[in-house]
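Quick one: this structure, given as structure tokens, is what I'll be asking you about.
Missing here: one protein chain of the complex. Every other protein chain is in place.
Chain naming follows the written order as A, B and C, and within any one chain the residues start at number 1.
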Amino acid sequence: MSVKLLYFSWIRERLDRTDETVELPQTVLTVGDLLNWQKTRGEEFENVFQHDKVVRVAINQEHVDDRGVKIEGAHEIAFFPPMTGG
Amino acid sequence: MSVKLLYFSWIRERLDRTDETVELPQTVLTVGDLLNWQKTRGEEFENVFQHDKVVRVAINQEHVDDRGVKIEGAHEIAFFPPMTGG
Amino acid sequence: MTITPDIRIQAEDFSIEAEVKKLTEDHFDIGAVVTFSGLCRDEGGTLNALELEHYPAMAETEIRRIAETAIKRWSLQGITAIHRYGKIAPGENIVLVIAASPHRQAAFDGANFLMDFLKTRAPFWKKEHGKDGTIGNWVDAKDADDDALKRWE
Partner (left out) sequence: MTITPDIRIQAEDFSIEAEVKKLTEDHFDIGAVVTFSGLCRDEGGTLNALELEHYPAMAETEIRRIAETAIKRWSLQGITAIHRYGKIAPGENIVLVIAASPHRQAAFDGANFLMDFLKTRAPFWKKEHGKDGTIGNWVDAKDADDDALKRWE
């Protein structure tokens, strides 16, 4: 499955990229799987995603609070810290 | 005791006066006494002040909720219905 | 520093923008500004105008007293309250309250509190002028307004 990943705020800075398109392994089915897979992609990824409670996820521009949600059908998945707007 | 009385809203209209200066009998000591005395001043006064729960009173521009308050020292006493500003 | 509320009772209309600017200009520690404006409704098209009577000597003093309570209770950085009197047509402004604070909830609460008190404790009375030429219905006070006041106790 090919999907576009987006990064914001200090996650974007630490990973040094705003977005990327990746091919996910077939074993990555849920948001939780995806967060675990990110940890395997090198030192900076491991550093960012090891405290995965502070990483918020949105699939197709919608918040996903439950890490058990399936990512099937996602075309855009974003990773960001807690929001500080307003 | 000589005091200025003011009237507002439908009380002003019913009594046909915005203000008047009156000499109070020496027996009129409290707000309650004053409301009772007003009832004795003719038919329209009786009509207005008989339902004295709806009549609000301010002494020297301050709300007086307690009818037992002494009116000694008052120079201006206002009568009006519940307010509808804002 | 003592914060002095800016209270005005006037026949003229006001500008929300100008009043917010006046309150916040050169105050770089203000983070939140809440404004409430009360407008004259047309009551389903039956109303020609509201006529607002007030007790001048008492109105400003009373609103100032309430505003000072709000400033202390929520540590506000500023309050403006403007109440109009005279004839006001549907769609026109009647009242403006502004509360400024470093944080949003204090600004919301301060403005909300001040409006509840204005409704029930500020000496203003509204009379309706109907589209059909009738004059004279004084607007009744609402029990709901008295109840609203109690939540601040």
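We adopt the following convention: contacts are C-beta pairs under 8 Å (C-beta built on N, C-alpha and C of every residue); 3 or more make two chains touch, one makes a residue touch a chain.
Predicted model only: the values in this text are computed from it and were never measured.
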(message) With touch defined as in the header, list the contact partners of the absent chain among those displayed.
(response) A, C
(request) Consider the whole complex, including the chain that is not shown, and state which of A:Ser2, A:Thr27 or A:Thr84 touches that chain. (result) A:Thr84
(message) Which parts of chain C face the unshown chain closely enough to count as touching?
(response) 15-18, 20, 24-42, 44-45, 90-91, 102, 104-105, 107-108, 111-112, 115, 119, 148
(message) Touching residues of chain A against the unshown chain: what are they?
(response) 6, 8-10, 12, 58, 61-63, 76, 78, 80-86
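The rule is short, and it goes like this: only the chains that are shown with their structure count from here on.
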(request) Go ahead and align chain A to its copy chain B using Cα positions, then give the rotation in degrees, nearest 5. (result) 180
(request) Indicate the whole-number Å distance between the mean C-alpha point of chain A and the mean C-alpha point of chain C. (result) 48
(message) Using mean CA coordinates as chain centres, what's the gap between chain A and chain B in Å?
(response) 72
(message) On a C-alpha centroid basis, what's the spacing between chain B and chain C, in Å?
(response) 26
(request) Mind pulling the residue numbers of chain A that touch at least two other chains? (result) none
